[in-house]
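Have a look at this one.
As you look at this complex, bear in mind that one protein chain is not there, while each of the others sits in place.
The letters A, B and C name the chains in turn, as written, and every chain counts its residues from 1.
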Amino acid sequence: MKKLINDPRAVVAESVEGFGLAHAALVTVSTDPLFITRNNVPTAGKVGLVSGGGSGHEPLHAGFVGLGMLDAAVPGAVFTSPTPDQILPAALAADSGAGVVLIVKNYTGDVLNFETAAELAEAEGVDVRTVIVNDDVAVEDSLYTAGRRGVAGAVLVEKIAGAAAERGDGLDAVAAMGNRVNSNVRTMGVALAACTVPHAGTPSFDLAENEIEFGVGVHGEPGRHRMAMEDADGITDRLLDAVLGDLGIAAGEKVLLFVNGMGGTPLSELYIVYRHAAQVLAGRGAAVERSLVGNYVTALDMQGCSISVLRLDDELTRLWDAPVNTAALRWGV
Amino acid sequence: MKKLINDPRAVVAESVEGFGLAHAALVTVSTDPLFITRNNVPTAGKVGLVSGGGSGHEPLHAGFVGLGMLDAAVPGAVFTSPTPDQILPAALAADSGAGVVLIVKNYTGDVLNFETAAELAEAEGVDVRTVIVNDDVAVEDSLYTAGRRGVAGAVLVEKIAGAAAERGDGLDAVAAMGNRVNSNVRTMGVALAACTVPHAGTPSFDLAENEIEFGVGVHGEPGRHRMAMEDADGITDRLLDAVLGDLGIAAGEKVLLFVNGMGGTPLSELYIVYRHAAQVLAGRGAAVERSLVGNYVTALDMQGCSISVLRLDDELTRLWDAPVNTAALRWGV
Amino acid sequence: MLDVNWTIKWLTLCAQAMAENRLYLIELDRAIGDSDHGENMDRGFQAVLEKLAEVRPETPGAALKLTAMTLMSKVGGAAGPLYGTAFLRASTAVGDAAEVDPAAWAKALVAARDGIVARGKAESGDKTMVDAWTPAAEAGQAAAAHGAGNVLEVLVAAAEAAEAGAIATDPLVARKGRASYLGERSAGHRDPGAASSALILRAAVEAAA
Partner (left out) sequence: MLDVNWTIKWLTLCAQAMAENRLYLIELDRAIGDSDHGENMDRGFQAVLEKLAEVRPETPGAALKLTAMTLMSKVGGAAGPLYGTAFLRASTAVGDAAEVDPAAWAKALVAARDGIVARGKAESGDKTMVDAWTPAAEAGQAAAAHGAGNVLEVLVAAAEAAEAGAIATDPLVARKGRASYLGERSAGHRDPGAASSALILRAAVEAAA
């Protein structure tokens, strides 16, 4: 394992410190406990948006703190959800009195830690709503499982709920908007090569030269199944089939197409995937109205990508287009 | 080699096609010959800015086509400069009559091909100036060598010269601004792992688990020397020493600090490098006024980074801050 | 009888076990999770040690509460809240007694297990730490009922049952936690949380030896 790090146990703290230095005009870093807030939080009258999760998914979530998106982000250790004693002060900082929406990716650890933090925040008089993101169609959703994971769709939830909060929507409306995005987005991912967690030192799984992991999440966990390597168009077909099979996009519907890199795959390859995905969607009569291509929800240096499709309506499109000013996503300002 | 590609020989064409589909609101792709133009080029009265080079460095250069930056980008085969028959029509398209500035990274191939294209464009009545970017301090500059390479500094040249063109500067002034940025920026890079060129199929060089290549460029070529792996702060010290040793930043000077990823290194690690670089600069009394951290000038999936420092003055800062609207860099609009 | 010294020794041995088994637990989690369980547990119990060096709790219950709060704020992931709840419920169960008798300890084990189930909603056979804690709590209760006052018997019964329970997770298909994403592929691997639970209950025996 070769990484641009110092002490493997200081990776998150040092990385967030660097992030704070690079984006001092946007964010403030609290170091103990560790969390990141948008400068000048809370915004008077605005519902606060807080997200977080294990580190290793950068730019998620800190890269989305700023106008029109998150008020605070809470990074855990690598691939480990943050703890309530980090989440609570972040939520308190984000609250202007209008309440706070917690955006939580659906993993047992994240759910439990945010749940505790929510209780503690409510005990301190903060109105809290929680939006659970669970867009990953690789995982079966049932009462008897941990349910679907939250993956790349989190970015879309944070952007659109963030825009709703920014335009002045109330607490329930912002949470409802987050849930609306979540129920209209599905994601499927693939890995060509595993990532290496700094404290573990070896790749999370081993793939032969002709193998890929299909249905991976963003924690370097093995995927749904292992299969033979295919070309980009073939892989794109499979990812998109899984997404559309679950989401059920009909001809004439408008969508946002999001090709997300896992961290170690060149941007040029993501565009090759985007190309075919856009062609297939067009072939099915869907209108790709908005796009996002890049490394937004990563798994360290994992090679691979995910495809997300979000069903758009006029309001979602308007909120997607609304100004955003964060380290990783910026327009209109 | 596992990559999200179809035919290795179609990589560039398909990737650019995907890029065009994803950013249709910004750019138009010409497929034969292959080049990318900002929508509605030329802008009446504005000096045209054209850059290009081998592919594999994405988002460079196509990702910087748009308002406030390039009017056209010309992608060659992977790591191979484009040919005059691509560059010429791109230059013609970018010319509003105010002339065209070609921004060329200093490699023999790029220089020769752009030189030929410039001659052909002038023969067709276009006023052409060429700005050669050669910011890489890893390479000795002398009359008897190919001279220093152009690497990550190209982004800064394109941004600031682009802003100068956008505000209405004339042909010579835009070229002079490009040269001014180039003479005030220096870059040094390191690789932890080599990239794999699609048509070659094997990594460009082999590094042992405890070795790094110091002074690499962005073409997967071996670097200036191979050395033992160090921690992030140690590597950062060496990169910055090389940059500052050549650039000579004095206490009190203002700088832009740019930590560029080579493509395969997680963003979190780039921020660890940024952290220490910013601390060292602060320790030397320099004021880091602007920052850029991310994968902007890559070498496919190479792991590693480069550090660039640009000496700022008020005008350069103003032009850096001016609105830009491209796929990879956007603010103020 | 289990007093505060035993409790502190136990927690110290837990920290030692987590440090020694850090890579083992990472390896288990690498197979069916995200390679962090050993790191999380090691970080958490090192923090417990640091806390114990600062404040010396006066009762077993106080030591368990301090452990609960520390694990909750330092472990993160799924294991943090689950172990945090387990230690918190155990602390409540033993109250502020200076010494805990076998029956009370067996009740504390049941309370810990119930806390884990209440938070995580896993059932026996879901391939989680519950599969170590449920047999441990039951064996502890049985030993306390039979053994008439021999605390070591209770501790040994719980540890052995937890170890057997952890081993018994090997063939299971996970239905809760991260391993459940693997579906059938999770079979053939030991659950990391069940393994760390067994280590914790084994340390309890050693602390009393």
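Just so it is clear, contacts are C-beta pairs under 8 Å (C-beta built on N, C-alpha and C of every residue); 3 or more make two chains touch, one makes a residue touch a chain.
These numbers come from a predicted model, not from an experiment.
S.K.: Mind giving the shown chains that are in contact with the missing chain?
M.R.: B
S.K.: Just name the one of B:G109, B:G170 or B:G332 that touches the chain not displayed here.
M.R.: Considering the complete complex, B:G109 is the one touching the chain left out.
S.K.: For the chain left off this view, which of B:V78, B:L239 or B:L270 is in contact with it?
M.R.: From the options B:V78, B:L239 or B:L270, the contact with the absent chain belongs to B:V78.
S.K.: Out of B:V27, B:A121 or B:A138, which residue would touch the omitted chain in the full complex?
M.R.: From the options B:V27, B:A121 or B:A138, the contact with the absent chain belongs to B:A138.
S.K.: Just name the one of B:H23, B:R149 or B:R311 that touches the chain not displayed here.
M.R.: Answer from the full complex: B:R149 touches the omitted chain.
S.K.: Even though one chain is hidden, which residues of subunit B still touch it in the full complex?
M.R.: Given the touch definition above, subunit B has residues 9, 33, 54, 76-85, 107-109, 112-113, 115-116, 138-140, 144-146, 149, 197, 199-200, 202, 204-205, 217, 219-222, 224-225 touching the missing chain.
Rule of thumb we're sticking to: only the chains that are shown with their structure count from here on.
S.K.: What chains do subunit A and subunit B have as common neighbours?
M.R.: Shared contacts of subunit A and subunit B: no chain.
S.K.: Central chain, going by Cα centroids?
M.R.: Going by the distance between chain centres and the overall C-alpha centre, it is A.
S.K.: Counting contact pairs per chain pair, which pair wins?
M.R.: Greatest number of C-beta pairs in contact occurs for A-B.
S.K.: Tell me, please, which chain's centre (mean of its C-alpha atoms) is farthest from the centre of subunit A?
M.R.: Farthest from subunit A by mean C-alpha position: C.
S.K.: With chain centres defined as C-alpha means, what is the inter-centre distance between subunit A and subunit B in Å?
M.R.: 29
S.K.: Please tell me the distance, in whole Å, between the geometric centres of subunit B and subunit C computed from their C-alpha atoms.
M.R.: Between these chains, centre-to-centre, one finds 54 Å.
S.K.: Give the residues of subunit B that touch two or more other chains, as numbers and ranges in rising order.
M.R.: Counting only residues that touch two or more other chains, subunit B contributes none.
S.K.: Specify, in ascending order, the residues of subunit C that touch 2 or more different other chains.
M.R.: none
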